[in-house]
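See structure below.
Note that one protein chain of the assembly has been removed; the remaining protein chains are unaltered in position.
What follows is chain A.
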Amino acid sequence: MSTERLLTVVAAGLSQPSSTRLLADRLATATTDELHLAGVPVRVEVVELRDHAHAIVDAMLTGFAAGDLAEAVRHVEQADGIVAVTPVFTASYSGLFKSFADILDPAALTGVPVLLGATGGTERHTLALEYALRPLLSYLHADVVPTSVFAATADWAGASAPDGPRDGAGGLPQRIARAGQELARAVAAREPRGEQADPFASTPSFSDLLGG
């Protein structure tokens, strides 16, 4: 039996209920289903950024995450895989999503498998995933899976937009399943991260500092 993995879901939707959270939950379920099939136990933690909105701004101003936000940050920093979903606002990820990314340790996502999702009113925003979200996660050295999933309003009706191209990408459920498969494989292939290493363990001894 392999070690339990932590899948952390970050959802940046603002409304309640939120289609962003809905997409995030579907992506998480697709991932955990695949992991279960592979015999890999997994635990899911959900971080709804709306719940931490004020605390995120406070953390930008004070330099530390407090209270529940500190726990949310820990869920991200200890995750073996991350599902990150944002609404597209003004041609990009939401400001709240970026602010949350800004308060993370720059090394927190290094090498961590990430599945990206986004929601929007129309599928014209689809590429925001590729020109905005993916570069942000690449900068953070995350291991972003190839398939990212955009869900426009029309997708929830169960079909491609009637006037849209038949691009072979399949309907939303198929894309969610494929993306979940990719994330599950990446998570299973990687050693579990476990608890954060002691940040002081890697401090060089002073003799080395002097000699360096």
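Assume contacts are C-beta pairs under 8 Å (C-beta built on N, C-alpha and C of every residue); 3 or more make two chains touch, one makes a residue touch a chain; residues count from 1.
Throughout what follows, contacts and distances are computed from a predicted model.
In the listed set "Glutathione transport system permease protein GsiC", "Sigma-70 family RNA polymerase sigma factor", "FMN-dependent luciferase-like monooxygenase" or "Probable sugar-binding periplasmic protein", the entry agreeing with the UniProt name of the missing subunit chain is "FMN-dependent luciferase-like monooxygenase".
When you scan A:Asp33, A:Asp58, A:Glu77 or A:Glu123 for touch with the missing chain, the hit is A:Asp58.
The chain not displayed touches chain A at residues 57-58, 60-64, 66-67, 199-200, 203-207, 209-210, 212.
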